[in-house]
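One protein chain is absent from this view; the other protein chains keep their places.
Order of writing sets the labels: A, B, C and D. Residues in every chain begin at 1.
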Amino acid sequence: MRMLEVKNVSKFFGGLTAVNNVSLKVQKGEIFGLIGPNGAGKTTFFNMLTGIYSPNNGEIVLEDTMIQKLKPFQIARLGVSRTFQNIRLLGNETVAENVKIGMFRKTKSGLISAIMNSKSQQKEEKFVEEKVKQTLMEVGLEKYMDLNAGNLSYGNQRKVEIARALVSDPKLILLDEPCAGMNDTEVEEINFLVKRIRDNGTTVIIIEHNVPMLVVLCDNMAVLNHGEKIADGSPEKVTSDSAVVNAYIGSEEEEVI
Amino acid sequence: AEKSEGKEGSKDSKKNNQDAIKIGWFGPLTGPTSTDGQISLNASQLAVDQINENGGINGQKVEIISVDDQGKPQEAAKGVQKLMNSDKVAAVISGAYSGPTLAAASLVQKAGVPMIVSYAKHPEATKGGDYVSRMIYTSDVQAKALADYAVNDEELKTFAIVYMNIDYGIESQVALEKEISELGGNVLVSKSFNMGDTDFNSALSAVKEKKPDALFVVAYYNEGASIVSQARQMGLESRIIGIDGLDAPKYLELAGEHAEGTVISTSFYKADEREIVQNFVKAYKEKFNTELSITASQSYDAVLAIKDAIERSSTDREDIAKAINSTKDLEGTSGSITIDENHEVVKPIVFMKVENGEFKYLHSKTY
Amino acid sequence: MLTIKNLNVFYNQIHAVKDLNLELNKGEIVTLMGSNGAGKSSSLNAISGLIKFSGSILFNGDEINKLSPDQIVKKGIVMVPEGRRIFPKLTVLENLLLGAYTRNVTNNIKAKELEEIFELFPRLEERKRQLGGTMSGGEQQMLAIGRALMGKPKVLMLDEPSMGLAPIVVKDIYETIKKIKGQGLTILLVEQNAKKALSVADRAYVIENGQIKYHDEARNLLEQDVIQKAYLGG
Amino acid sequence: MIVEQLINGIALGFVYVLIALGLTMVYGVLKVLHFAHGVIYMVGAFSAMVGILYLNLSFIPALIFALVISGLVGVGIEKYAYRPLKDVHPITVLISGVGIAILLQNLFQIIFTSDSHAFPKTNIKVHSIDIFGIASLTNIKLYMIIIGLIVLAVLYLFLNFTKMGIAIQAVSQDRKAAALMGINVNRIVMVTFLLGSMLAALAGIITALNYNSLSPAMGDIPGLKAFCVVVLGGLGSIPGTVLGGLILGIAEALSTGYLEGMPIDTNAIAFILLVAILLIKPSGLFGKNIEKV
Partner (left out) sequence: MSLLDFINPYYIDILIFLVINILLGLGLNLTTGFAGQVSLGHAAFYGIGAYTSAILSANYGVNVWISMLIAVVVTFLLGALLGLPSLRLRDDFLAITTLGLGLVAHSFFNNSQLTGGAYGINSIPAPLFFGIEVENVGYLLFVVLALIAAIYIMRKITRSRIGRAWVTIREDETVAQSMGINTMYYKVLAFAIGAAFAGVAGALFAHKIYFVNADSFTFTTSATILSMIVIGGLGSIRGTLLGVTLLYTIPELFHIFDVGNLLNLNYLDNYKMILYGLLMVLVMRYSPKGLIDIKNIKTKKINPAVKSGDQNVGS
């Protein structure tokens, strides 16, 4: 079953082609890996999926909805959430407040009910608090709930980001280098978390430079290079592709250690 | 003892004279227009000091209580409340521009406290009741005088007007256009500017192109001096005729040689040989060591009018108001002062011309 | 060469580095490892004079605690900061020349030094007129290292040079680090990627919650169980 | 008349350019909207007056004296009102600047009263120059344009071909990295304030000389317009600032010269223009706003 289908999508910045005519398909319930050298266009690709950039041409279909012309908040409301390559938390707000923001798309109270402090608004707030607590427990951050997010370590901040994306039970979650700057043990934890997210029924697309990790984790992968897709398919197939090895992985993987 | 008290001014007279007659004053003491405010206050203070030296009003001392309106209506409103209610003044003098004066006017009318507007010209100021009257002629009267002078006396035909974009400026510009065309003259171009502007080249280029016989400068001295200087520098040779806003020593200082030949209308001139004027000029110079201007004369006369009114009635506010409204032929520094049924002043308008860096008296006439 | 004694760093209420002691000998590569937020960058920033700290830092026996960042650079301690921080609107060449900002040398010498850098990173020569901000992540990292080398440092500090880079680029960078070491520089390397770091380092310090937990020869640490578990994923 | 109005506009534009250049440079290194800049313009004019009137200097030494004083005032403002504010919301710095502006302006009002003063007599005689009979302008206006061009050329050379200039650029782009290159950031910021303040003072002196008038409030409107110019050009962009200043000067001259009966006045033209341009180009004429996500 198709979760996402991208057809011939391109993005130009001035004279620069960041993403060039890329097509790919992601199935429901899979973990899909996206790799490629620096500047290959991976993050740009995510930005198009989430509406932050609109593609210069091509189509993006989420389940049955064309989303390439939608605004970011509209796409988010369709159930797509994401994390950012450079952590973007509200540093002066508590961890709980940060995660609450993730629930925004699931709530509705407007100006009038805010002023009236209506029943429905109170109920909604309660629901949000519970959901936030539950999600923080899932990522193991419940004890930091009331700390300012900016005071957490880098790794924990990444987890708050993931929690924020996760809290609203998205259909599709996009993770942009969730393991950057983490050591191998921390990587393992994220690994485990991603699997659990998938097992709860959310489709995952993940960008990472940690190839060994992705090989184990992903059901399918695609490789971008200079904005073009140069390979896709199963992890084994992709990582043994000679173009991929030349452009990205390098040939003598074992030598360094 | 009396004498030293007078010299000290109001600073500590408050303690000494519990039953002094209090006159409130408000005007700008800070902000860009504070020079006018300061001059106005000085002159009013001087008048009060002189009155006290000569035994007060009906034997009672007089005291000025001042508040700064910063040139803002809101501050004037608060200030006048303070004067009326905390200080319980018998009458108020506006040493302020139009905005603050108007804000204060509606309050004094409501509270029934007499007020004399010393130099603000907003037409509405005196219209809300019987408590506000004005020491300065209105823009309409001045425009009539200026048009008469230019078209009838000097036989000039074509004109340009550069006017400041405030009520006084607009009022004057509209009245000038009307009066001039009624007398058969022709206003070729009118350009407005904002208070605080320094560059008038664009407006003056437009004037120069039309080559008018005379340029009316409807401005206060700061901008007026710049306008006249820039006009001359760019080679505009028309006659320059100005309103009373130019009547200040600063105008001569700022415009320098370019001021030569400017004709202005005003209500006061220093060289007037009447004793009251000469006394005033001398005392002002002694006390404050600065040059005085029309603003000073207006504010001085405002105090005189209040004194005159109290002498003719009582210290009751309503009585004073009535008495002010019936002022007739009171001798002030700006001539013989009468207040008409519209609470406006009737007094002669003076024409002066700048010659050798000084204002020279031409003639005067009552309109 | 560089001796750090009882280094403490506070960010308001956060005690980020606690009584850190560290020693750097001439010509060696020392790596400072530790998980996220352990205090690695804070330590380097303190040495560079970028942040306030307490404790003492000796360089060739002289105290440099009180010096400002520019004075420390003049002493010969240069850092390649986390996230590269090249000047995005200056060209590659201008970026490199800024590396030599503190040194009063003739243009001829500078040109010669540039040649050396270009030998190390041929890619930079190809792109020398390009604006720094338009380079890819890996290229920017090369530029950052090249720029630091233009300062002719005696001690080079590298903060996570491999972060967010493609594996192939990481390899390149580590090749370079080895080459630089060959030229006799003293290097303090901060890395998350413990395997990589230990593969080039002579000695290693492991920092946890702002404190040094272990300190040993690199090859010894590689084998230790605790290290394996905490940093090498098993 | 159109030629004359264009020249009026260009001369006026160069005054805006001079004030705005300093503002742009300061924005570059500190990323703050320096609200006390307009006051420096005023300080410059008054210092020149004091130099001539009370120190009996002739014009050029008085000019230099004024530039030095204003430069120092600028440096002082940075040191005491801006530098202590690190890692705070930019609006905090802005308010501090507003505070300094209020303080200095009132100080000058106490010393010099709020009135206008004539600029002291100098041996520079104002006269008008005829250009082929199609326009005329005063010699000072011509100087204004020439000085503007010279300043621009010098500034361009300084920023692009001197070590200090490149260092200023480096600090504008990344303070921390600049420090790591061995650049003494505080000193660079200081130099920038010094230069920027001198430019503003120069504009103030030329204006006071040309219009033979100076007052403590003289910097208010030009200061605000300089902000407009800086933003119009794309904050921190020098070519943008130059273009923005000239556009503004010309727009004002033409609107005063040709428009009648508008429901707004000349001073508002600047901002109408600003809003219009920003709505088309949200980061100003020369601004780049690449937000990398």
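Following the convention adopted for this analysis, contacts are C-beta pairs under 8 Å (C-beta built on N, C-alpha and C of every residue); 3 or more make two chains touch, one makes a residue touch a chain.
Only a predicted model underlies this, so the values are computations on that prediction, with no experimental measurement involved.
Novice: Out of B:G128, B:G256 or B:P348, which is the one that touches the chain we can't see?
Specialist: Per the contact definition at the top, the residue touching the missing chain is B:G128.
Novice: From the listed residues D:A66, D:A81 or D:I140, report the one that touches the chain absent from this view.
Specialist: Spelled out, the listed residue whose C-beta touches the missing chain is D:A81.
Novice: Have a look at A:K131, A:R164, A:H209 or A:K229 and name the one touching the chain we're not showing.
Specialist: Checking the options A:K131, A:R164, A:H209 or A:K229, the one contacting the hidden chain is A:R164.
Novice: Need a quick check: the contact residues on chain D for the chain that isn't drawn.
Specialist: Answer for chain D: residues 27, 33, 80-81, 84-85, 88-96, 98-107, 109-110, 224, 227-228, 230-231, 235, 262-265, 267-268, 270-272, 274-275, 278-279, 282-284, 291, 293 touch the chain left out.
Novice: Provide the residue numbers of chain A that touch the chain removed from this figure.
Specialist: 50-52, 71-73, 76-77, 81-82, 84, 88, 90-93, 97, 100-102, 104-105, 107, 109-111, 113-117, 121, 124-125, 140-141, 143-144, 147, 151-153, 155-156, 159, 164, 168, 182-183, 185-186, 189
Novice: With the missing chain put back, which residues of chain B would touch it? List them for me.
Specialist: The missing chain touches chain B at positions 10-11, 14, 29-30, 34, 67-68, 70-74, 77-79, 81-82, 84-86, 98-100, 102-103, 105-107, 122, 124, 128, 165-167, 169-170.
As a working rule, only the chains that are shown with their structure count from here on.
Novice: Taking every chain's C-alpha mean, which one sits closest to the mean of all protein C-alpha atoms?
Specialist: Closest chain centre to the overall C-alpha centroid: D.
Novice: In whole angstrom, how far does the Cα centroid of chain A sit from the Cα centroid of chain C?
Specialist: Spacing between the chain centres: roughly 31 Å.
Novice: Provide the C-alpha centroid distance between chain A and chain D, rounded to the nearest whole angstrom.
Specialist: About 47 Å separates the centre of chain A from that of chain D.
Novice: Could you give the separation in Å between the centres of chain B and chain D, each centre being the mean of its C-alpha atoms?
Specialist: Taking the average C-alpha coordinate of chain B and of chain D, the gap between them is 37 Å.
Novice: Do you know which chain D residues sit against two or more other chains?
Specialist: Chain D, residues with two or more chain partners: 290.
Novice: Can you list the chain A residues in contact with two or more other chains?
Specialist: Touching at least two other chains: 85.
Novice: Note which residues of chain A are touching chain C in the complex, please.
Specialist: 16, 36-39, 85, 151-156, 177, 180-188, 209, 211, 247-250, 252-253, 256-257
Novice: Could you please specify the touching residues of chain B with respect to chain D in the complex?
Specialist: Going by the criterion above, the answer is residues 30-35, 38, 165, 191-194, 196-199, 201-203, 205-206, 209, 221-222, 225-226, 229-230, 233-235, 250, 253-256.
Novice: Write out the stretch or stretches of chain D touching chain B in their complex.
Specialist: 1, 4-5, 8-9, 11-12, 106, 109, 113-118, 126-128, 136-138, 141, 207, 211-213, 215, 217-218, 220-221, 252-254, 256-258, 265-267
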